[in-house]
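Just one protein chain is left out here, and the rest sit where they should.
First chain written, first letter: the chains are A, B and C, and each begins at residue 1.
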Amino acid sequence: LAETAVGVREMSKQLGRTRVHSHIQNVLIVTKARDNRLIKLTRELALYLMLRKTHSGRGMVVYVDAQLKTSRRFDAAGIEREHPEFFVPYPRRRSSSTSSLADDNGNASADLGQLRYWTADMCSRSPHLFDFVVTLGGDGTVLFTSWLFQRIVPPVLPFALGSLGFLTNFDFADHAAVMDSAIDAGIRVNLRMRFTCTVFRAVAAGKGGTRRRAVKKGDTGEILMKNVEKGGWEALESGCAPIYDAGGRGGKDKEIMCFATRPVESFEVLNDLVVDRGPSPYVSQLELFGDEHHLTTVQADGLCVSTPTGSTAYSLSAGGSLVHPEIPAILISPICPHTLSFRPMLLPDSMELRICVPFNSRSTAWASFDGRGRVELRQGDHIKVTASKYPFPTVCADTQSTDWFNAISRTLKWNERERQKSFV
Amino acid sequence: LAETAVGVREMSKQLGRTRVHSHIQNVLIVTKARDNRLIKLTRELALYLMLRKTHSGRGMVVYVDAQLKTSRRFDAAGIEREHPEFFVPYPRRRSSSTSSLADDNGNASADLGQLRYWTADMCSRSPHLFDFVVTLGGDGTVLFTSWLFQRIVPPVLPFALGSLGFLTNFDFADHAAVMDSAIDAGIRVNLRMRFTCTVFRAVAAGKGGTRRRAVKKGDTGEILMKNVEKGGWEALESGCAPIYDAGGRGGKDKEIMCFATRPVESFEVLNDLVVDRGPSPYVSQLELFGDEHHLTTVQADGLCVSTPTGSTAYSLSAGGSLVHPEIPAILISPICPHTLSFRPMLLPDSMELRICVPFNSRSTAWASFDGRGRVELRQGDHIKVTASKYPFPTVCADTQSTDWFNAISRTLKWNERERQKSFV
Amino acid sequence: LAETAVGVREMSKQLGRTRVHSHIQNVLIVTKARDNRLIKLTRELALYLMLRKTHSGRGMVVYVDAQLKTSRRFDAAGIEREHPEFFVPYPRRRSSSTSSLADDNGNASADLGQLRYWTADMCSRSPHLFDFVVTLGGDGTVLFTSWLFQRIVPPVLPFALGSLGFLTNFDFADHAAVMDSAIDAGIRVNLRMRFTCTVFRAVAAGKGGTRRRAVKKGDTGEILMKNVEKGGWEALESGCAPIYDAGGRGGKDKEIMCFATRPVESFEVLNDLVVDRGPSPYVSQLELFGDEHHLTTVQADGLCVSTPTGSTAYSLSAGGSLVHPEIPAILISPICPHTLSFRPMLLPDSMELRICVPFNSRSTAWASFDGRGRVELRQGDHIKVTASKYPFPTVCADTQSTDWFNAISRTLKWNERERQKSFV
Partner (left out) sequence: LAETAVGVREMSKQLGRTRVHSHIQNVLIVTKARDNRLIKLTRELALYLMLRKTHSGRGMVVYVDAQLKTSRRFDAAGIEREHPEFFVPYPRRRSSSTSSLADDNGNASADLGQLRYWTADMCSRSPHLFDFVVTLGGDGTVLFTSWLFQRIVPPVLPFALGSLGFLTNFDFADHAAVMDSAIDAGIRVNLRMRFTCTVFRAVAAGKGGTRRRAVKKGDTGEILMKNVEKGGWEALESGCAPIYDAGGRGGKDKEIMCFATRPVESFEVLNDLVVDRGPSPYVSQLELFGDEHHLTTVQADGLCVSTPTGSTAYSLSAGGSLVHPEIPAILISPICPHTLSFRPMLLPDSMELRICVPFNSRSTAWASFDGRGRVELRQGDHIKVTASKYPFPTVCADTQSTDWFNAISRTLKWNERERQKSFV
């Protein structure tokens, strides 16, 4: 048994250290389409890539933001004047996914040249179109890329302009050398865990069959959504559990009728899920469950559930530890908690986490996903968080560890030493 | 690649949830041999086990602390009077290790009855003798058991007296039911990671061949033991690297002669390694390396390197997060650091950690291993910490998670709610 | 000089420990007028006080919330039936403030009996009417009382129902004994510091004379409102400083035109002023000044500026220390700061603090005062915080220290010991 454990550890270590040689032919460029400086750099990079010959003997196919089609700064017409060869129809990729692609993009797809335009819809529906994603900008642009690819994500190579961040570990100044190396020598990829966050809403009183029992705790007056019959959360979330009689449960805890829930939205996050009180002046009260355990009641401004990648983001502000991105863990950190003893906690990434707004909460709560998509959670709603099947592959500059240690010193000034020996 | 990652996660989750059915015949009891109350309970438990028939149709063989041989409270003579059958020679275990055992215990070994006496030496040299370890006492007794078994550890079933702790999740009041269930239905074992901590000492100036180059940083005046030639730490720690000329390194960083190191002691820890300033009034200065990276310079009262199991012990006092024992991580927490920004950090358990006392440190440092074995580290010495090949298997009461969540609420009052709704 | 310092310390210690004997004749009762249970208790207390004879030989005059006039639960008509003597006109108080009172309440004032009704307006304009305030409820009711009395505050005796809080140190169960002792033996009063928070708004571009120079820092691009000419903040806040030429300041820092400010609102707070990002997803950027010093730039979810009384409220959630209410200090605690080194700070209560939203801030900020009166701060606005001339006198149960130490143990479970000796 112990030997298996050692084996698993070793395998984890190897994973993501292997160099991947892949035929890079189709590159997608993500950037802030409203930043003029970035548009110019995007143009520069696109030209470089379309001219760069690959194994196939041809230049690459480059997808840029569809918003740039009409951009004067990007000047697609100018590119066509200078390089009419880019606009010659290009043999299209033959993969299992292309058949569906043809439907998406119409039959014009076969006639496309080397310069093409991507839309958010293409990213979410046809991720196989792209061998590679290059981002230009800060960590926010990488988060946006994660947002675009809600399922499978192609390897992402993030370029920073000037100062490197946690996710942007390549300097755009070196883009030619970096791209050449990636094309010729392959890349080393780091699979960053993402969370799948599914929002479940309490269903309005159904016709008999959809009601569910909740337990009103006799001693505290809380109404928990904890569903104790066989099936547990599964039954609650699928909305098919039988009706129970609320009377029998003895004098202490009182069962009351409550509603089933149904999933309404799902988000992949790379950094964190934050549930807070939003504009409400009242503190949020949340019930936190891990698998079938009731972990704790959160009385705080909110709760931050973070991946190791996100441990250098909001989680850090909330008092969380720095967690190396290779560790398979879920970080739980309260935001301004109302007890003195609510120390941050790390749970295994194999655990299913649920954050519930109890029925008797004074106010609603608000959830945001990597800082986006603010969603209101009303009484009875909950969010389920699990490790995603779709990790986020980022290209390592050196090794992942070196990248990360450099970033925490550079960006956070972690344990930076003062000149004077010490303050004592 | 992503699918492999999912597979590894799944495998990790399964690991340690499997129920182990094993033929328990030889049980070792660990307790504080100086606590009169515990001696009485040990006697009670030993009698219960020797009477309990197993699959073999005989009672169990019980090993108690050799210190109890002459204890009036334990009263071995009284047991012999009442149960002479326990002292009839018992067929000895035939395992690969018994041949060496015969040497250890003399040829009398073959004639032993059901009541036998263990020594620390037997535990470290012949762990295969024991199918099972039962501890009576607090968490300290479990740590002592880890100390006894520096290599392979039999499954450990820890009984608490009264209040349960983090490692003692069974109440002695239930010992009969618990033991019966273990014998009949098997046990669920949780493999807790231990660290192997190896102390390397700087070797006094050898005859030419053993000197090693160090680098005196031009800008900070630190002398790092970082060995940059091929081989790195490996060469330094094996003590076989060639001599280098100290002259050539340019004006900035000055190479100086330094010493090789050699391993002198090794400890398995279940909770933590703590390096601190000991009785010295001066703060300790330590250099921390992860694999080949220089992570940081520690100016603090000390440093706590903890397993997830130890996250509820000293690490917590030092400000570390609560970390579920299934997460494969190393916790690094500074003790009273001299910078405002030295946030605790978690590293993957596949990383090799080294804590060095630099040659120019004002004072020495002291290391303790699970609170024991205080060792002085002089200038040039270092400790290497790696995940151990010998994890510590503890028996789960329920599931590991339930045990752990109960313990942090009960023992730490983690996020316990006050009666008044909140303090705002 | 040193002796004077000792003298000041001694005087501070005496202050608020003296027992005040005062003729209590007019008592105001504050409670939540919508809580049925509290209305019943208010009725009970009012009856007790109107019947209780004072030095004057008559029962007391009791003011209850004007909302109770028509409350069926309070049943003023029933009181009149049972105790018509309470409604006989009562000699009115002759104080300097009564003349203005006559105007407020009309000439009927002279004819009032013992049961009267207070309005928020009376509290803010004629605090001298009341010798004493009694509150029924939790800490929130005491904060509401502070809100009612924006200038002079009569001594406040706070009754809790059930569990005592930080500000509610008397149990309503003992109300008869407590009131009798206050009337007969006098009270010991604790003067709790309040802050005066004045909101200054940037004035839209005036006709020449109201413009002010700001400095755009060359290196960081921040626009500070720091006004460096003689007069400094005073000039900025009074809006009468001369115009300056923006050209001359050399290449580095660029002076730009900015606006004068004018005070628009002022709030007295007993616990804290919190400035945060409100519903904005962006972090707030605030500039913090102490007297004429620029203390720091706050990049955080917000900032909590708390009195020592408030150190057990939101400040504690934000990581602040527990501060004894007698210490003359201002507590500054960041809310989820974006640096690792933003440790909370305490400043002398003699310091003038200013929290500014810089002109180049991405978003506005929101201020709340003891959790009330949410005010939006736009770019260029600031809040000035000073120790108030109008402290909040609360009646001590025992000594202030005993009350406080009991409260932090009881309510916060501060350093409460676990049963097991320790977690190590």
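By our rule, a residue touches a chain if its C-beta (ideal position, glycine included) is under 8 Å from a C-beta of that chain, and two chains touch if they have at least 3 such contacts.
None of the values given here were measured: they were computed from a predicted structure.
Considering A:I79, A:L136, A:A313 or A:I383, the position touching the chain not shown turns out to be A:A313 (whole complex).
Within the complete assembly, C:Q299 is the residue of C:S124, C:Q299 or C:Q379 that touches the hidden chain.
In the complete assembly, the contact with the undisplayed chain comes from C:P337, out of C:G165, C:P337 or C:G371.
Note on the undisplayed chain: of the listed residues A:F74, A:Y90, A:F130 or A:F166, the one touching it is A:F166.
Contact residues of chain A toward the unshown chain are 138, 163, 165-166, 312-314, 316-317, 339-341, 343, 371, 411-413, 416, 418-420, 423-424. Even with one chain removed from view, chain C keeps its contact list with that chain: residues 1-2, 4-6, 8-13, 15-16, 18, 20, 152, 189, 191, 283, 290-291, 293, 295-299, 316, 320-324, 326-329, 331, 334, 337-339, 341-351, 387, 389-391, 393, 401-402, 405, 409, 412-418, 421-424.
Within the entire complex, the positions of chain B that touch the omitted partner chain are 278-279, 281, 300-301, 314, 316-319, 335-341, 368, 371, 374, 412-414.
Assume only the chains that are shown with their structure count from here on.
Fitting chain B to chain C on Cα positions gives a rotation angle of 180°, stated in steps of 5.
Mostly identical positions are employed by chain A and chain B in their mutual contact, as over half of the interface residue numbers are shared between these two copies.
Farthest from chain B in terms of Cα centroid separation is C. Relative to the whole-protein C-alpha centroid, the nearest chain centroid is that of A. A separation of 54 Å divides the Cα centre of chain B from that of chain C. In terms of their C-alpha centroids, the spacing between chain A and chain B amounts to 37 Å. Looking at chain B, residues 316, 339, 341, 343, 412-413, 416, 418, 423-424 sit in touch with two or more other chains.
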